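This report refers to the structure that appears directly beneath it.
Shown here is a partial selection of chains from the complex, left in place.
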């Protein structure tokens, strides 16, 4: 099947992030970018080998060689541009927030239905590998018992300026910017139950920087299944971004920290079915261990070397150096001394034989 | 350019791991597997859509439709099989240890040179994304000053049995099994300096399980550049695998924990050029943040939906649910009450307007 | 000045805890205990060398040899017993909650005023050494900027039974039991500002165990100084008690975990005046470092040995053993070999001289 041809609208920070994400997406090819700022537009095009560049989004929507449009423009333009792209027959992926009012949202629903095209909004956290693993663990009813509560924190140091601080362009403050991440992540983790009530406190603490936008909010959400969720968002956090998710069950609990410890920890009174040893009590679940161990990188390195005619990273010469050190280590242990390298008379024996030599027998 | 066609020798745990890694390698296609155990062989072939299966490695080496061979057999077979594969004209990737003696290693060097084919050994840790980031940080001389020492720990609960406990098949104990990871990782992190001396202590603590193999070792390596490295390996560690790397500089230090906290932490008296805010003092460096944030997963989901005709994960209906919660939150805050959902009269205003309504003016 | 003579009412878990605390209180002497259960009463008396035991609190209140009464009875008895003790002329320390209604509280205020005696309630957390240090850091306006929010978590696995689950005896659920800790701790940390409004969500998740008592609650408190506080309490937490306090300022933040990591961490964009190096960015403030380092224990051991005629822990023989190891270490490093103990010819030189011997000159 042919690759999906993608055009990005907006070459700012998020446009660049989506371009990078597309580079790592099987079956996708970035072919066009639209951005009014010529310098940014050309820089993104150059960095990603994009064939066609446009000054206006409308030109990109008219481009017959584009199947999927990614919209990474200021918030207030998300819904109008998405509607235009759908009506032009494009599949459309929109940075969050997808739309700023319910009326806009309903127009998008109609446009998507009528166009027969895919419409998605960019809630990246539900694809974050660590949170994907968290959801798998959250569904282990044996380990967690009944899940009755979640807590989500998304706190940053806030936007520096630009349209992010223009109320008309951004639509809301930390609650819109970060709250939609937190709300959707907890809906998705909980299996998307219906929400029945919300109680919230919202503040503007740093009015000098953010007024009239809100910069600090706490939400308490009640779901139809009787469970609750708490979302805490802020633009006031120094010391680096804080993104955490906690799931509370009657028999266990889960905690993921996306950035600081980059960790995943969990407790169960019983046993997690999908966690390696130890799987009971406090555990440290891995996630995507094959990727985290570097195996795809290792095979990629060899495949690239073959395709590009270069050498591999881990050659037999490197092994020789490693093996000499291991042999020296066994010798050092066997003979209770420091062993200098290179070895004068490189032993042909197995490492084990060096250590188990007669002189070391009484060990 | 045509894909690289890959054959795997060995369908045990590591054979399966390499098959999974190949699935995530651009430009590679797994086409054949060789394994004497028919059940394992067919299971791996089925799971990965492998076309051709062989009972013997020699048959796979004779397969003209294979460009690259991955060897995942017992340790003692690594070098003989690799030599055979090279002599059959195959590029070859070998699970560690690449060879158990220096003589074997030299034969492989000759075979690789004469064949003109790539020969790599599978040191996956030098491709582990977190350690790749660690190396980038380790090279920040402004932040670290002079790096004078490293410390590497690789400790597991040890092999359960099989050929892993057969001295002839395995070649050595924890020092061979885990030590080659630790030694190569610290060579690579240090920029592969020449080793000048080794002092080691090696023990067999649990002789009932592991004798005559070693199960606990500490190595002290001295490099030509004056820096040192310490490697600690063990088959005796309960509570889950421990893989950590520490880099000590005169002005800063780095620490990566591959599994437990899955974290990366660093300190500098000056400033890390590649770390986001905060970049001085104790910092929490991210690694591969685009992948960890889920962006490739997000675009992949949309591309797959287009190619396969399915729906996306984050639809406009999901957004509608999120937006209703955000609007309810602003309303709750503005009116100091719990707001029930669904909203009776969905507001068409921007979220911010709800909160900044006259009734909330004195906030 | 003569010691304060103390009587405890209640010999359950908290009675025992207070007895132990008194043992570590300068100027206090536990002389009496009142407890209806004879076995518990005698056990506490025996364990703490208490002279006089009583079956009824009234007998203890009538005891002229008691200056201070500590009340550790079921919640509903706290206020009535405290009032009785004050009217009997005793200073009174009461386990939390001090009283279950505002009417009771006002009667106690009158009783304390009329008696001229001290009345205290046992909010131990404001004396917890780590939180005392947290408050000191919270007042570092240079480091934190304006403190605009606090977050307090106090979550346990809940009471097992007894009067703790009897609504009439206990007065409330997790919100009374743990909420009063959280509320008072954050008032104290904030410098006791006046509270202006409260928004709360309260649940009974595990009605089978706790109904009709609440077992999960979140409070949002608004203070007159514009700052806010969030308190989260629960009787549903498996995996061990969670007690944390977080303080959020515009330039920095603080976090204390009372039990799990037993840690204190803080961040500032500027500098903490009272934190040792490093004092900027993310820091790890010590607290009561002299106690945590063991110095009082060390001097206590020597003083006890003198007073009791026993030997000290760290004798000169122990030093000899340590010094031999240090000397052997320098020798080992100087001569690049393992050194066996005891040393054949114990060197009389300084450690440094061994290492700096001619043979090691080129090091």
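Going by the order they are written in, the chains are A, B and C; count residues from 1 in each one.
Please note the rule applied: a contact is a pair of C-beta atoms (placed from the backbone, for glycine too) under 8 Å apart; a residue touches a chain by one contact, two chains touch by 3 or more.
Quick caveat, the model's predicted, so the values are computed rather than measured.
*Asks:* Can you report how many copies the full complex contains, not just the 3 shown in place?
*Replies:* Oligomeric count for the entire complex in this file: 4 copies.
By our rule, only the chains that are shown with their structure count from here on.
*Asks:* So, what's the distance in Å between the C-alpha centres of subunit C and subunit A?
*Replies:* Measuring from centre to centre gives 40 Å for this pair.
*Asks:* Between subunit A and subunit B, what distance separates the C-alpha centroids? Give it in angstrom.
*Replies:* Inter-chain centre distance comes to 17 Å.
*Asks:* Using Cα averages as centroids, what's the distance between subunit B and subunit C in whole Å?
*Replies:* Roughly 43 Å, centre to centre.
*Asks:* Where in subunit B do residues touch at least two different other chains?
*Replies:* 197, 199, 278, 283-284
*Asks:* Using the touch definition from the top, list the residues of subunit C that touch subunit B in their complex.
*Replies:* Residue positions touching the partner: 197, 199, 267, 278, 280-284, 336.
*Asks:* Tell me, which parts of subunit A touch subunit C in their complex?
*Replies:* My answer: residues 146, 148-149, 199, 201, 203, 205-206, 216, 218, 220, 228, 230, 234, 236-239, 248, 250-253, 267-269, 281-282, 336-338.
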